[in-house]
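Complex shown without one protein chain; remaining protein chains in place.
Chains here go by letter, A and B, matching the order in which they are written, and residues are numbered from 1 within each.
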Amino acid sequence: MKMSNKKALYERPLIQRINTGLMNKFGTKTEYAPVTHIDTFSVKDLITQYGSPVFVLSERTIRNTYKEANRAFKTRYPKVQFAWSYKTNYINAICNIFHQEGSWAEVVSGFEYAKALKNGVPGNRVIFNGPDKTDEDLRSAINNNSPIHIDHLDELYRLTELAEEMKKRPNVAIRVNMDTGIYPMWDRFGFNYENGQAWDAINKIILGDKLELIGLHCHIGTFMLSPSAYATAAYKLSDLALGIKQKFNKQIQYIDMGGGFASKNTLKGSYLPGEDTSPTFDQFAEAICTALLNAGFTDKDLPLLILETGRALIDEAGYLLGSVIANKRLADGRRATILDFGVNIMFTSFWYNHKISPAQEFSSYTEDTVMYGPLCMNIDVIRDHATLPPLKKDDHVVVHTVGAYNMTQWMQFIAMRPAVVLLGMDGKSHLIRKRETLENIEMNEVMPDILNTFKLS
Amino acid sequence: MNLLKNLALSDTGFVFNPATGDSFSVNPIGLDILKLLKNGKSENEIRKSLLDAYQTDKETVEKDLYDFFKMLEQLKLTEQ
Partner (left out) sequence: MTKRNITVGVTGLNNIDSPGPGIPVIRGLKESKHFNCRIIGLSYDAMEPGIYMHEVVDKTYQIPLPSAGQQSLLTRLEYIHQQEKLDVIIPNFDAELYNFIKLQDTLKSMGISTFLPTLEQFEERHKSALPAFGEKYGIKVPKSRMINSMAEIHSLAYEFGYPLVVKGKFYDASVAYSPDQAMAYFNKISGKWGLPIIIQQYTPGTEVNLTGLGDGKGKLTGAVPMRKTYITDKGKAWAGVTLEDRELMKIAEKMVAGNKWRGGFELEMIRTDRNEYYLIEINPRFPAWVHLATGSGQNHPEALVRMALGEDINPYKRYEVGKMFVRYSWDQIVDLKEFENISTFGEL
């Protein structure tokens, strides 16, 4: 060993054609600067302890991000309430961080609803959204006094029937869709503002007198880069609220602006990196709060502002640590690197160019590389094009900004899903979801007797 | 493996093929290999030279040299 230390550090030999018009390498070092630690935890140690790949989430980043969002809104508006969007990341430990910070729960299915109750969230602090609520879901939500956000007329009528049957007065809000000047306009959820459906639904609810209309809800899109669209949405919901006050002398309790704030990820097809272009919480807060404060409510009538932000609160806190399985040269001469994680566990690589950093030091030489996952499927591409140093087998990489949606949309396909680890503010790493096992997967399978045995010659 | 005879190698890692007008960049170890090839060294000699000069092992050098030579062929920098 002593002998070999006198030798020069080895790096894979590289040769590249000098192409004009491509990214030049001068000053782009931040693109592939190694990330050896997350918070104070060594990437290498985490992989040794929990296996590769492994999702890790930084408790510090989650809490700091939440505090930042909370500050942005509370310094601009007197009554603000966040509700954690379960679908974004519903690992219980993560949900509980948000609940500790003061978030209610926002759920979109019976499964998520049960999860929130099980985590100990009081029923009247669980907002029930979504187009698919079964009778069982609705009954349970009515019994728990949960705010039920009505998506369509069929649901409105069904709720009215259940209210009569159960002799209860459910707390409801309606979801409103609208033109906020952005494309595509989400018009499949809720009742439309411009064509009067929303106002009609409000009238049906109030005049029907079986349901208690306590709020108005919208959710104008996803990965929104334009704060001004939220201002438009806030004006339109306020307009409905003021209309209710005027016609029925009734005050609604809250306006729920939903979520959709962009995180710092870079969408495929966008030219500038999301880190530089995504609006800040301050910008979203300024747009929404200014619109509400100027809408014409008297000070005492100002409704509670509810926010269901998911992605922007959790994306940056999440990392995926993985390893290089192999390198190969494609027929056209491009370099390809095969990683031990694919689109099965990193669903978001379909729409983001996730930033990927090597987890060990390299020289400044880089190569353009296609990054593939390990699935035996052609669609398993993590990055079509990344500029990275010459990674070799077993080197580690860190994928950034994966905290939102991956740990809920991941698929169990040909392999088990990896462990999820929380990097605690107590300086310890905590396993919050174990790596799946064959037993986990087969637990729900049933083998008919006639298929119990076989013989192969 | 024979490198094109008139290939111009610069110590900066800049490589120019006067026959086609293409230019390339190589990292320092790549430049070492090109120089060894230019001096008529065989694949075995190059392998040994790299093992003497760098902290690496036989398998890695074998894999990487194979890939590097394939690239040289693909980039049309070798005598047919």
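Here is the rule we go by: contacts are C-beta pairs under 8 Å (C-beta built on N, C-alpha and C of every residue); 3 or more make two chains touch, one makes a residue touch a chain.
Since the model is a prediction, treat every value here as computed from it, not as a measurement.
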With the missing chain put back, one of A:Leu207, A:Leu272, A:Ile379 or A:Leu456 would touch it. Which one? A:Leu272
Which listed residue, A:Ile18, A:Ala114 or A:Met166, touches the chain dropped from view? A:Ile18
Mind pulling the subunit A residues that touch the left-out chain? 18, 20-21, 23-31, 183-184, 269-273, 275-277
For subunit B, which residues lie in contact with the unshown chain of the complex? 10, 12-14, 16, 23, 25
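Rule of thumb we're sticking to: only the chains that are shown with their structure count from here on.
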So how far apart, in whole Å, are subunit A and subunit B when each is placed at the average of its C-alpha atoms? 47
Taking the touch rule as given, give the residues of subunit B at its contact with subunit A in the complex, in rising order. 14-15, 22-30, 32-34, 52-56, 60, 64-65, 67-68, 70-72, 74-75, 77
Name, in rising order, each residue of subunit A that touches subunit B in their complex. 4-5, 7-18, 327, 329, 333, 363, 365, 392
